[in-house]
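I have a structure I would like to understand better, so I am pasting it below and will then ask my questions one at a time.
Here the complex is missing a single protein chain, while all its other protein chains stay put.
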Amino acid sequence: MFSLLYLLGAILLVGGAAFLLSGGIGLVRMPDAYNRIQAGTKATTLGTLLTLAGIACLRPDWALKLLLIGLFLLFTNPLSSQVLARAAHRIGVKQAPQTVIDRLEQDLGEKP
Amino acid sequence: MIRRLFVTLLLLGLAGVFAGLVVSYSPDETLNLSARYYAEHTAQDIGAANIVTAIIVTFRGLDTLGEVTVLFLTAAIVGLVLSHGRREGGGSGRELPPAGELLGTGTRLLVPLILLLGAHVFVNGHLTPGGGFQGGAILASAILLLLLTDPLRRISHRLITAIESTAGLVFVGIGVLGIVLAGGFLDNRILPIGNLGELFSAGAIPIIYSFIGLKVGAEFSSMLAHLSETEDL
Amino acid sequence: MVDSLIYLAATIVGVAFLLALWRFMAGPTAVDRIIAFDSLTIVSITGIALAALAEGRGIYLDVALVYALLSFLGVIVVARYIERGF
Amino acid sequence: MILLIAMSLLLSLTIVAAAILAIRGGQSLAISILAAGLVSLLASVQFLLLAAPDVAMTEAAIGSGLTTFLFFFVLGRVRGGEHD
Amino acid sequence: MAANSETLTRTRRIVVMFATLLLFWFMLMGRVTADALIVGVIVSLAIALLFPSGLSFFTEFRATPAAFVAGVRYYGLFFKELVKSNLRLAAIVLSPSLPIKPGIVKVRTRLKSRMGRLMLANSISLTPGTLTVEMEGEWLYVHWVSVGSTDVEGATAEIVAGFERYLEVIYG
Partner (left out) sequence: MAYIAMATGFVLILIGLYGALTNRNILRMIVAFTVANTGVNLVMVAVGYLHGRTAPILDASVPVAEAAERIIDPVPQALVLTAIVIGVGVTALMLAYAYKLYESKRTLDISAFKDLKW
């Protein structure tokens, strides 16, 4: 069973997996917590979306349910990473030495 | 030190027993007698596609009733134990960091969706994986999200108690109806069995499981609400 | 050939999972571990979908649905705890 | 089949590692609770591989939010007690 | 008069909520049949009435043709940005020297409606490289992996403007 859709699905799967891997590598290599949030939780989002799309190509009868999973991920994921970043900033997690600017810290400092 | 040694010896002994169990375990090749009965007769007798649901709600329905009762008792005891340290009204002296606008808006967007998913899970308990217990836990998760966004929010205890007791009464009432109209307590054939795979099939299972779901959700919510009303120590 | 592509994808996902696990075990601060926790749950959704594909049962996706909608709760709970939010 | 067995092995490894992190003394209690939550979340995937989607769904619905929240709530209430 | 329009918006919100929930219900069920419709109407109505402060995609949606066009183009831009920034981040992660220049910049948004602001913040957060840390009034604090410009106007033009142009038409 070798059709174009099938091949497209497999390629999408590998592409999504590659993004997941880049997220994993970023999670290990990035120097501080904020950059790890950037790499770790959001590169993995696109990776998961692509793998879900790939599986939808392999099994078109599951497409609706996979679409729902992707939609729910799109709602919940930025919310959790935003709340986490905010909490990290509030408890004063250190930033990497390469950091060039922190306007939030400056503005918080100006206010009483 | 003696204690550490004793614990280590005990665990080593247990590890030996477990290793023996794993090594000598030989998985069955076919289903055993009761499982074979369930596999062969569920579709005709009960009409539920999900055999686990059929076991929980009808074959072992009485156990489930006991279990829901245990859960009710735990919720009641948690409420009783914590009833002393209750905060008066909403005005606690603590300064809480605000939840932030994004979490507030996101909660208002997500809570209806989570409630909908919970309802879907327990209404479809006889067709897809899931059922009352899972659906109830998902409903309670929605309440949990509300509490996370605004910890000082008060969930109405009266509403929770009303839902909980109504659901319990309906559950028992359907069970008694089973004695009157069909073969015995919690018999699901008080309604037509219907065709396998449709939403209105499997007799009374969807109704029973929906009420179990509401009851479990209300019990978990009451635990969460009681905990969130305690004082800081 | 296509099947080997699927196996390749699964292997890559496994490596990503291991990297996130390393960050979870090693992470210097609590926030790092929470990030790793989040990534592990997201990668698990892919794992569930791949398992459903391998078994050929669409109903397994219901579990992924619950995962996608509820796994972020754990992260929010911990984040609100560390900022003393409740 | 090989795919499923490999996934199962990987999950087992992760579960045991997280469980060891969960009971190890000497680090903060919050990390222990987080690791216990990870144990139950990954155990739910393991349940799914064992062809038990009902159990997997229960564990996912309960293990992610509810249990973690109960622990962290009590931990937040007993500030100062976590170091005993 | 004011009270009347108040109840009108409340009713409108509940109706919109109900319709959205029903749509999601049919997507969950995967089929449109009579029995699914009956149960779905009951469940959606119960949730919409029990939780009237809930929001949905379409709560503040402006039902004009321009909004639909903007919605389609918004999603096109969003997915394009998503893939592009993911590729950029993957390049950063894989290069041996790790060329990052992180920082938190301040940007301004003109959006007023709740859903529009949530969608804007989510879009910024979902494209790797930028992450909304805090939102206060019209100011957004965005963590940026490779800072382009540190002043408010430059950063706004680079991060926000693309999404905001469409969201303003959709939600206002």
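To keep things simple, chains are lettered A, B, C, D and E as they appear, and every chain counts its residues starting from 1.
The rule is simple: a contact is a pair of C-beta atoms (placed from the backbone, for glycine too) under 8 Å apart; a residue touches a chain by one contact, two chains touch by 3 or more.
Because the structure is predicted, anything quoted here is derived from the model rather than measured.
For the chain excluded from display, the touched partners among the shown chains of the whole complex are B, C, D.
With the whole complex as reference, residues 4, 7, 10-11, 14-15, 18-19, 21-22, 25, 27-32, 34-36, 38-40, 42-43, 49-52, 55-56, 60, 63-64, 67, 70-71, 74-75, 77-78, 81-82, 85, 127-129, 133, 137, 196-197, 216, 219-220, 223, 227, 230, 233 of subunit B touch the missing chain.
Interface residues of subunit C facing the missing partner chain: 55-60.
Panel shows subunit D; residues 1, 4-5, 8-9, 12, 15-16, 19-20, 22-23, 25, 29, 32-33, 36, 39-40, 43, 46-47, 49-55, 58-59, 62, 66-67, 70-71, 73-75, 77-78, 80-82, 84 of it touch the chain omitted from the view.
Rule of thumb we're sticking to: only the chains that are shown with their structure count from here on.
Chains making contact with subunit C as well as with subunit D: B. Of all the chains shown, the one with its CA centroid nearest the global CA centroid is C.
Among the remaining chains, the Cα-based centre furthest from that of subunit D is the centre of E. Subunit D and subunit E have Cα centroids separated by 32 Å.
For subunit B, residues touching at least two other chains, in rising order: 97, 100, 102-103, 106, 109-110, 113, 117, 121, 129-130, 134, 138, 141, 144, 148, 228.
Listed for subunit A are residues 18, 25, 37, 45, 65, 68, 72, 75-77, 79, 81-83, 86, 90, each touching two or more other chains. Interface residues of subunit D, counted against subunit B in their complex, comprise 53-54, 56-58, 61-62, 65-66, 69-70, 73-74, 77-79, 81.
Note for the complex: subunit B touches subunit E at residues 100-102, 105-106, 108-109, 111-113, 115-117, 119-120, 123-124, 198-200. On subunit E, the positions that touch subunit A within their shared complex are 24, 27-28, 30, 82-83, 86, 89-90, 93-94, 98, 100-106, 121-122, 125-129, 131-134, 141, 143, 145, 147, 150.
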